[in-house]
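Quick one: the structure is below, questions incoming.
What you see is the complex with one protein chain gone and the rest in place.
Each chain gets a letter, A, B and C, in the order it is written, and its residues are counted from 1.
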Amino acid sequence: MAKREYSFYPGCSSQSKASSVNYQKSTQTICEELDIQLNEIPDWNCCAASIGYGGGGELPRISLSARNIALSQQAHGQQDIVATCAACWLATREAKERIEHDSKVKSGIDAALGEIGIKIEGAMPKTRHMVEVLIEDIGYGEIQSKVKKPLDGLKIAGYVGCQTNRPFGIDGESYENPKYLDKMIETVGAAPVENYEKKASCCGGALMFSEPEKSQALVKDIIEAAYDGGADMIVTPCPVCQMNVEVYQGHINKTYGTKFNIPVVYYSTLMAVAFGRNAKDAALDGQMIRASKLEDIANK
Amino acid sequence: MADMKIGAYICQGCGIGDRVDTAQLASVAKREGKAAVAREHEFLCNAEGVKMIQDDIANEGVNHVVIAACSRRAKTEAFSFDGVCISRANLREGVIWVRPDTDEARETTQEMADDYVRMACAETKYQKMPEASGEQGLTRHLLVVGGGISGMTAALEAAKTGYKVDLVEKTGQLGGVAGEMYKKYPDKAPYNVLADNTTGAMVEAVNANGNITVHLNTSVTKTDGAPGRFTVSLATESGASKDVTVGAIIQATGFTPYDMSKLPELGGGKSPDVMDQLAFEKMVKANGGAIKKADGSEAKNVVFVQCAGQRSEQPGHLPYCSGHCCMTSIKQARYVKEAGGDATVIFDDLRTPGADGEDVYRGGQEAGVTFSKGKVSAVEAAGKGLKVNYNDRILAEDTSIDADIVVLATGMVPNSGPNPYVKLDLEMAEKDGNAELVEKLKAEVEKAPPSILNLMYRQGTDVPHLKHGFTDSHFICFPYETRRTGIYTAGPVRRPMDAHQAIEDATGATLKAIQACENAAIGRAAHPRSGDLSFPSFRKEGCTQCKRCTVECPFGAINEDDKGYPQYNEARCRRCGTCMGACPVRVISFENYSVETVGQQLKAVDMPDEFSEKPRLLVLACENDAYPALDMAGMTRQEYSAYARIIPVRCLGSVNTIWITDALNSGYDGVMLMGCQKGDNYQCHFVKGSEIAHIRMSKIDDTLTQLNLEKERVQTYEVSIADIQRIPQIINDMEKLIGEIGMSPFKF
Amino acid sequence: MSEVIATNQTILVVGGGISGLTAALEAAECGKQVILLEKSPSVGGRVSQLHKYFPKLCVPSCGLEIQYRRLKANKNVRLLTMAEVTQISGEAGNFTVSVKVAPRYVNENCTACGECEKAVSAEFDDEFNYGLKKRKGAYLVSNMAYPQRFVIDPRIAATDDGAKAKAACKYGAVDLEMAEQNLSLNVGAVVWATGWKPYDAARIQPYGYDRYDNVITNVEFERMLDPFGPTGGKIVRPSDGKTPQNIAFIQCAGSRDQNHLKHCSRICCMATLKQTTYVKEQLGDACKSTVYYIDIRAIDRIDDFHRKVKEDTNVTFVKSKVANITAGSDGNVLLNGVDTEGYNRYRNEHDLVVLATGMESTVPAGVFPAGININEHNFIELDGDSGIYGAGCSSDALDVNRAAQNATAAALRAIQVVTRVAGQEG
Partner (left out) sequence: MSDMNQAMVEKYRSSFLKEVEANVEEGHWVKMCMQCGVCSGSCPLGPHWEHPPQEIFMMIRAGKREDVLSSSSMWMCTSCYNCIARCPRGLPITHIMHGLATYAKRLGLQPKNQPTAKFSQLFWNNLTKTGRVNELKLGLALYFMNGIGPGIKTALKMQDVGLGMLKTGRLNPLEILGGHSIKDKSGLQKMLKKAFEIEEAQIKDYKG
């Protein structure tokens, strides 16, 4: 079947040697398998995420995303804009809606973009998260058909987090108990943790930097609940979640006397392994806490 | 009417045939019940069984039919025969379903069945077909008292249904409070906008309607008669008077705003810029939308104080919620916003219920009205303006807000007439010489408002009150049921309500009024005995003019002539039989329900002797609740004593103490009266029946002591239709009790 | 049944709940011809599933008994059960109504003796008890069912059970050959009174109705109080049958919420106040009730009832919309939120949670002719002489008292239409 093409917005953290480069790598891998072509938006800029507001305010913040949208239109016409990072997706989609529904914002944005001689042409393209592409365009069925090495015997906690889930979320999913990660886990042959109470609760987001103690308290609960559910690892669709939940386990152990050491991987990593790709393609080398059980399967 | 010919029809279906000897029942009907015809049938309610009965009616001249089968509540379509008296022996729900299917039980079960056949025969023997009283007449004409939105609605709706209307308004103009409004809420969604006041158009419609005669500056000086034939005297301020004849009456006399001078702490009466909602409405209307202080200057800040003197136990305050005030304040706050000012509503609970309510609340917020949950402690003068001190419930602090105008959302005080029962109670108290009570009631009578309807009723001049001065209403299932048949109240006089609800209420009341006329035309009772054509009559020669019937009738249906004899008014009567129960000389009866129809039933029961160890328990069960509960006890196979003999009565109020005496004299060991809940939350469908019965029975003790029988042998119970398990228990307890205190010696 | 006589002087009342019954009876007792349609096998509707009414705490079957007796006594009303309206066309004074009548598989010979029920074995969720209980495939809806006639569940009609039921009936009342019927009625006016349904609690995700056994709805709680209901009249926790000691009532569960029902359902506050009296009556001081509310909307005279409940020291009121419910220990749940009166955070453990679920209109789409105005809350607007009038909870979120009042008004509006027709036809 024909290649599926999307206008791709990688976001800062997916760049080479950036914090979620492994997400980027494993995503590329599964796109090869699923016949998806991602066309990077030329000269895209940061979306200011959800923390930029303090410095940026409203209009400047929105203008950042507006620029990306305009550039995407220039280069790839009305191709859907796809982001792997929750914050990138959310910021871009929010910007789109604000520009569409708030004439004051719209005129401000037009003026700002005017400064650099670009503009938004007509209707803005849809802005989607990679997960939406996988679920809605590819479908669980086709994903399953690509599975060569089912992840038998693995119990995985599907940690959806906030921004891929609220306020937009994935179509047909509930804010409180989204099931798509669980379905993906099943699709690749592993077992999801049932009723994972913390699946949609917050990891602290950017406040992990400014309010580390408060945020780590949140992460502690998220990890604890995963352990309670008997999870071998946690899977997430969001770079911030991945980073916050994985890399501070040492600190949390110090603070709370816990012995956490649970891998936190991306859905793309899971799929890459299940699709039979090697550890490198699955970017398992990007795990600070090694996902040895996945490595074993990958190296089989 | 031809000679009585009783046909008894015994069903063998539903296991009756297997459980009891129906041939014996047939012979009991013949020998003891004096039935001319007695037939058994294996399936009486099917087409063939019914045809058998119809043939006997047609060919054999059977005119009194005894159906010995299932409960009178079952198979009513099958067992309905025109032009004959019908009585039913409940062999299924009342016998085989409440008794175990065992050999030991067989004998007593048969005895039960035998007795019920005897009883049914005895009952029908004393029944007559109700005949028209000759009182009826069709009057398609209503009187509406009150020319506000409720009254005008009633008039227009009645006219639209082809009725003529006399509309009486005591002031010089129609429109009432609704007419004073600057704007109103729309009748249709979306409700978050304001609409123009359309009362004016309504007034025009009323004036233009050929079926409606408007009487301004007029009051009702006299109302006599009954549904279908009320004669009403109208008098204008100028003294001119006029009589009209109407079939039914709607009282829509509305409300008066609570007197805010009783709220000095909230500035009531202290500053001209503290006003109630109606005054604010008038001010805005007068200024064409501008919000002005008393001194004519523009008001920039208006504060609305909700629940002012309402929802409060404080003496002099209104204990209830007037329901409309939150909506009204939001509307008025929007006037302020539209005029460019600021408005704050300080509330306890914001009560904007229903589909329109929440839209209204949102609409107020969208318009920029500020809402603050708080409790206002004082409104005081501050400089040129006012200061409202309150406790902010959300921020949990005492604070204050400046205002140019403060609007107090005071409640609705119903414009109902005096409550007739205060006077009647006073009568009683004087009779009993209860000085203290007399004083109390006297005071109440004095401060009572002037009469509105001036009813020439033995039981007073106006519609009774239910609570807080609001007029009578059953309140839940039958909101329009008052204790004055053919007189319906509508609008805020019946329950606090806004204009929108008042229109609904008045429309419904209009139907009831029309229905009352149609019923009166054919002598048919209003619910709960709707369709009943029987009505009470009395033997004058026997009457001692004791007035019990005229006083106890829950519906004020009976007047007294100058000699103190009762005067019945069929169309006011609800056929409960309370008068029959009240009569010490037993001269009051219905054709199909009388001292005899019940008395003979209980006497017809075969009374085993004292040593048989087979007591007899008489159960007089209210047909509305206790009896259905007993049926359902059968359906759910709850067992109860084989010694119980159950007779349904129209209402416990219809129970004449003679039945108790007769029962005791003829050897019953226990007598049980089962009626509905009485008191404030009464569930008696005839309002007072159950209560009156309890009072009467409290006096039965003397009779018992005379017969030197134990008091416990006669008991009165409040039961509900849901007491499906409790009632059998009560009966069994009575059997147990008799076992303890022993059999009655009065068995001959 | 196909010989239902109707003319354009007939009033059609759709829905046999308290509103439909009231409208039908009031019209009939004014001498009008009425056809009353009910979708289920018995009339009585939502109120027949209630334990008690507020504020009098009397039992609904008491009023229903009277209504049923009026129905039995009045030959002007023709009752069709298991009948649904599929289409209405025409105009005021002359409507054509298509009606689908589902087979009951039991004819008028039925004596309600119950032999068929004894004979069959298959069981199904009991709709009358919101599926909290099973019933046989041959059944009587309830003790108060009217018509007092059994029903054969279509799912057994073609099975051995069906045959067993037929064999068990001595009176030839079981007729498995019955088929769906389609009627076309010509009527002058329509009163639409199909009432309400409880808002689907599972959609209120933060409260986990679909995840926690001990989170139930207020209508389910009502069924618990019925001695013949799922728990034999006992207030218990679904998870383990234990008696609760600390019940939470959550108001506006699905109402006043743009994510669910935008409107206020009016009755839920009173229903909850009423239900706290059940708790008091059955469990006394052994069980506490906590009411989480935004505004207590006990308007007019029923505010007396509100104040009476407030005096009960076992009942606590918290002004707060509960944020979410999470799992606690041994079947208990944790309610998380903020008491907004002075900002107090809570994380309260309760052993049973009753959601005061909202009132959702059941007015259908695509049935009415043009010109019938259904508002955004899915209630039928009163529209002058449209000839089709919403009654009770088809017109607004109403309590029983207001529903009866409104239905009586709707009956008059219908009467006016057929009276006009009669006038024209002479």
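Here is the rule we go by: contacts are C-beta pairs under 8 Å (C-beta built on N, C-alpha and C of every residue); 3 or more make two chains touch, one makes a residue touch a chain.
Only a predicted model underlies this, so the values are computations on that prediction, with no experimental measurement involved.
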Item to check | For the chain not depicted, the shown chains it touches | outcome: A, B, C
Checklist outcome for this item: Given A:Q28, A:N45 or A:Q78, the correct residue touching the omitted chain is A:N45
Next on the checklist: From the list A:S7, A:S63 or A:T84, pick the residue that touches the absent chain.
Outcome noted: A:S63
Checklist outcome for this item: Absent-chain interface residues of chain C come out as 206, 252, 256-260, 294, 319-324, 336-340, 343, 345
Checklist entry - Touching the missing chain, which residues of chain B? => result 342, 350, 361-362, 365-366, 368, 370-373, 392, 394-395, 399
Item to check | Residues of chain A in contact with the chain not shown | outcome: 12-13, 15-22, 43-46, 48-60, 62-64, 67, 104, 108-109, 111-116, 162-163, 166-167, 175, 201-202, 204-207, 209-211, 214-215, 218, 247-248, 250-251, 285-288
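Please note the rule applied: only the chains that are shown with their structure count from here on.
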Checklist entry - Graph of touching chains, which shape: line, ring, star, complete, other? => result line
Item to check | Closest chain to global C-alpha mean, per-chain Cα centroids | outcome: C
Checklist outcome for this item: Winner on contact count, chain pair B-C
Checklist entry - Distance-wise, how many Å sit between the C-alpha centres of chain B and chain C, to the nearest whole number? => result 24
Item to check | Rounded Å distance between chain A and chain C, as computed from the means of their C-alpha atoms | outcome: 46
Checklist outcome for this item: Interface with chain C, chain A side, in the complex: residues 174-177, 195, 197
Checklist entry - Given the complex with chain C, which residues does chain B contribute to the contact? => result 13-15, 43, 45-46, 70, 73-77, 157, 160-162, 187-190, 311, 313, 319-323, 349-359, 373, 393-396, 467-468, 470, 475-480, 495-497, 501, 504-505, 507-508, 510-512, 514-515, 518-519, 527-528, 530-531, 624-625, 628, 632, 635-636, 676-677, 681, 683, 685, 720-722, 724-725
Checklist entry - Inside the complex, what are the residues of chain C that reach chain B? => result 18, 25-26, 29-31, 53, 56-59, 61-63, 65-67, 69-70, 72-74, 108-109, 111-113, 143-144, 148, 170-171, 227-228, 256, 262-264, 266, 295-301, 303-304, 307, 319, 340-343, 373, 375-377, 379, 381-383, 396-398, 400-402, 404-409, 411-413, 415-416, 419, 423
